[in-house]
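The structure under discussion appears below in the form of C-alpha cells.
One chain of protein is taken out of this complex; the other chains stay put.
Labels A and B are assigned to the chains in the order they are written; within every chain, residues are numbered from 1.
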Amino acid sequence: MTLLKIEGMRVEFPSRRGSVVAAKDVNLELASGEILGIVGESGAGKSTIANAVLDLLEPPGIMPQGKVYLEGNRIDGLPIEEMRKIRGKKIGMIFQDPLTSLNPLQTIQEQLIETITTHLAITEKEALIRAIELLEKVGIPEPAIRIKHYPHQFSGGMRQRVVIALSLCAEPNIILADEPTTALDVSIQAQILDLMRKLVKETKVGMIIITHDMGVISDICDRVMVMYRGDVVEVGTTKKILGNPDHPYTRSLISAVPRPDKRLHRFPLVEYIEEAGVPQKSIDISTHWLGKARDFGKKQDALLRVKNLEMRFLTVNSIFKSKRKYLHAVDDVSFDIKEGEVFGLVGESGSGKSTVARLITGIYKPHAGNVIFNGHDLTKLGKGRDANKVRRQMQMIFQDPFSSLNGRMRVGDIVAEPIKFHKLASSNAEVKSIVNDLLDHVGLGVIAAKKFPHEFSGGQRQRISIARALATRPRFLICDEPTSALDVSIQAQVLNLLKDLQEELSLTMLFISHDLPVIRQVCDRVAVMKHGKLLEIAETEDLFESPKTDYSKHLIELMPRLASTPASV
Amino acid sequence: MSDFWRRFFDNDLWWSFKSSPLVVIAFVITIVIIFSSAFATFVAPYNPFDLAQFDLMDSLKPPAWMEGGTSKFFLGTDDQGRDVLSTILYGSRVSLLVGFMSVFFAMVIGIIVGLIAGYSGGWVDALLMRIADVQLSFPAILIALLVDGVVRGLLPKGSHDDLAVYVLIVAIALSFWVQYARTVRSSAMIERTKEYVQAAQVIGLPQPLILFRHILPNVMGPVLVIATIQLALAVITEATLSFLGVGVPPTSPSLGTLIRVGNDYLFSGEWWITVFPGVALVVLVLAVNILGDWLRDALNPKLR
Partner (left out) sequence: MVMLTVALIAFALFQYVGDPVANMVGQDTSVADREKLKQDLGLNDPIIKQFGHFVQNAIKGEFGQSYRLRKPVKELIAERFPATLELSILSAILALLVGIPMGVYTALHPKSWVSQGFMTLSLIGISLPTFLIGIFLILFFGVMLQWLPTFGRGDTVDLGWWTTGLLTKSGWKSLIMPSITLAIFQMTLIVRLIRAEMLEVLRSDYIKFARARGLHERSISFSHALKNTLVPVITIIGLQIGSLIAFAIITESVFQWPGMGLLFIQAIEEVDIPIMSAYLLLIALVFVVINLVVDVLYYAIDPRLRMS
C-alpha cells in the first residue's frame, strides 16, 4: 500500500539575489514496511523535501509546485490546523541533533504525555502507561524511572532513542528521519539503526531516511533515491544502486567512498564536482623553495616520540587533593612515529585522540610525560627563537574548515603569516611569490590570495589550511580529522592532495580520524585509542585483517561494507 | 581601489541600509546635527556665550511665529536674552562631545579588559569579572553621580565648573565600560576555542599578537552595535545629570542644562526655552537609536 506519494515537487528559496531552487521535479513513493533512503551531498536538497511534506520549510522557503499524497489524499496546501493534525499523528519527523531537539526545561514524561494527549483521546494516566511502554520498546532501561528525567540527563544515544519514541508516540504511519545518526558515534549509530530496522519490521511504518552516509544506506535501506543539487539523479533498490548504478554521478559517488577492504593507491575522483580547481602544478623539489635546506638536524630513528603522556581535566574540585576527581583525557599514552611514515590515530569521540595532537603541538600542556621531537624534549622547551625553530618543523591541519581560518583576513595574508613571523623570507616580494606558489600547488590558483575565506567552499578552505601548514616548510604534519566535515567527493580530492604532498615532500604525518576506511587508505601504521588509553598499535594491514583487542575487532566489524565493488569507475 | 568600492556597494550591509528609508533619514539627521553643532561657530546666528552678543533687553522673546516674536530670534530667547536656536546648536556640541568621548573611553577600557579576561580565563578572568560584577550592581546614573560628587568634593571650589565636562566624560565612561567588557569577553571566549586561534598558536605566535591581530577584529561587530546604542544612552545620561544640576554648568551648557534652566519658566508660559532643546535632544537620540537598531539587525549573522 502506498503510504506517501510525491509528484513533481519543487522547492524554492526566494532571496534578493534571485530564487535558489533547492529541489526540482521530485517524484517519490513510499510503501508501508519499507525504508527508503534519500542520499546526496550537501546542497542536494534532501532535507527540504522532508520539510516540505510537513509544511515546515524555513522561511522564506516555498513549494510553488508539486502534489503530496498521504494514503491517497492530497495534503499539500492544507490549512494550518489540518496540517497540525497530520504532523505527529500521521507523519512523524526526527531531526539530526538529539540534544537540541528536546525542550531542556521539561521532563521526558511531560513531553511524551503532551504529544500523546494532543493526538489521541485518552486520559493522562493511560498516556503515561503508553509512554513507559514506548520507552521500553526503544530500548531505554528502567523506563518508569527515567521517564521523569530531563533531557540533559541522558547520553547522546539514549537521547536519540527518546526522540524516536517521541516521534512514534502518536502512532504515525510514516517517519521522516533527517540525518538521524550523523551526530552519533559509530557504535551508537549501529545500535540506533538496528532499533529503527526492528521498529519498521514490527509496526510496518514506512520510513524515509535522509543521509549523506553511504554506510547508513547499505545498512538498513531497502530502496535508495540519489540526489544531486536539487535533481533526482537515480532511484532503485539498494542492491542495484550500490552494486551496479546507472547514472555516472552515482557511480563516481560510490567509488569515492573510502573502501574498507582494500588499500588503493589513490582515491578515485568524483565527476560533476565544479570545484576541481586549478590543476596542481608539479614542482621540482630539488630546486623549489619547498625542498630547500630546512635545517632539520641529524636524522633520528623516530622523528616523534611520545612517552607516557598524560592529561587530565578536573571534574570535581575540592580543597583536599585526595578528594578531587579527574577525567583522564589522555592516560599514559606512548608511541613512536618514524620519519617519512603516515601514522594513524583512530578512536571514537572522547577517546582523546585530538587531545594528543594538541599536546604534541603545545596547545595544551601535559600533566605528565614527554614529547620528544627530533631529539628535543618539547615539554621542556620554553619560548624563544630556538623553541620556535623546532616548533615550526611541526604544523597542523584542523577539522572544521569554517573556524580554522580567520574570517577577517585575506587568504594571502593567512598563508603569509607564518612565513613572516618566522622570518623565512628576505623580502615582501619573496613572501608573495612563495604564497602564490603554495596556492598554486594546492590547486587554488594565485587569484585566491586576494579573497576572503567565506568566498570558498569547505573543501577549498581545507586546501587553504594545507597551504598555510606548508608555509613553514614543516617536516611533520598533524592532520586532525581533516576531511570529516566534508562531503565524500570533496574528501577524495583533499585526501589525494595530502597523499601527493606527503610523497612529494617526504612528510611525516600523524593522521587522526574516527573513520576507519579512510585510515586504511591513508596510513602505514595505526594506533587505536579508547577513553584516553592506547589499546593497540599495528601495521595497517595487520590491524584490519587480524585485530588483536576486542575493541578493535568491534570497530572493524562496524565498518560499513557497501554491497560489492562497482562495475567501473 | 575601485575593487573596494565595488565590494562596498555590493555588500549586504549597504543594501539593507539603502532599502530602509527610515534608517537613511535617521542617518541624515544625525549627520546634520553633528555637523551643524561641530561648526556651530559658523552656522549659528549668534554666539550665545559671547557676553557682548546678547542683551537683557531681548530676553524672553517668543519664537518668530508667535505674537511678540521677531525673525531675528527664530526660536525665541531665554531669560538672559540669548537666542534659543544658537544655544541649541552650541548645546548639542557639548552633548555630543561628552557622548562621543565617554563612549570612546568606555570602549577602550572595556575592550582591553574584555580581551584579557576572555582570552586568559582562570583567575585573571575571575578577578576582572568580579570587579565588573560589583560595578554592574550600580546603575550607570548612580555611578556617574557618585564620581561627579566625589570629584566635586575633592576639587577646590570654583575650578569644578571648568573641569565639569571632563569630569562628566570620565564619570560616564566609568559607568559604561562594563558592558563592552562583558560582550568582548564572551566573544573572546568563543573565538578562543576556534581553530584558527589554535592554528596561530601552532605557528608559534605569541599571545598578545594573537589577541590583537586575530581575535580583536572578530569581536568588533557587537562592539560597534553597543557603541551606537550607548552613544544615545550617554547623551541621555549627560542630559539627565545636567538637568539634575550635577552636570555641565550653565556657562557652557549642554542640552540638558538648557532644559533645566528653561524648566523654571515652564509654568509661567515661556515654554520655548525648554521645549525646543528638549525636542532637539529627543530627535538626536531617536536618530542614533534607529541607527543602532538597524546596525544590530544588519550585523546579526543569524538573520542573514
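By definition in this document, contacts are C-beta pairs under 8 Å (C-beta built on N, C-alpha and C of every residue); 3 or more make two chains touch, one makes a residue touch a chain.
Predicted, not measured: the structure shown is a model, and the values here were computed from it.
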Of A:A31, A:L56, A:A302 or A:L381, the residue in touch with the unshown chain: A:L56
From B:L75, B:V103, B:V248 or B:L281, residue that would touch the chain that is not displayed: B:L281
Selected from B:V113, B:A232, B:V248 or B:V261 as touching the chain missing from the view: B:A232
Residues belonging to chain B that touch the chain removed from view: 130, 133-134, 136-142, 145-146, 148-150, 152-154, 232, 236, 239-240, 243-246, 256, 259, 263, 266-267, 271, 274, 278, 281-282, 285-286, 289-290, 293, 302
Interface with the undisplayed chain - residues on chain A: 54, 56, 80, 84-89, 92-93, 95, 97, 100-107, 114-115, 118-119, 150, 152-153, 163, 166-167, 170
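One rule holds in what follows: only the chains that are shown with their structure count from here on.
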Residue ranges of chain A touching chain B (in the complex, touch as defined): 16, 358, 361-363, 383, 387-388, 391-392, 394-396, 398-400, 403-409, 417-418, 421-422, 465, 468, 472
Residues of chain B defined as touching chain A within the complex: 15, 194-196, 198-206, 214, 217-218
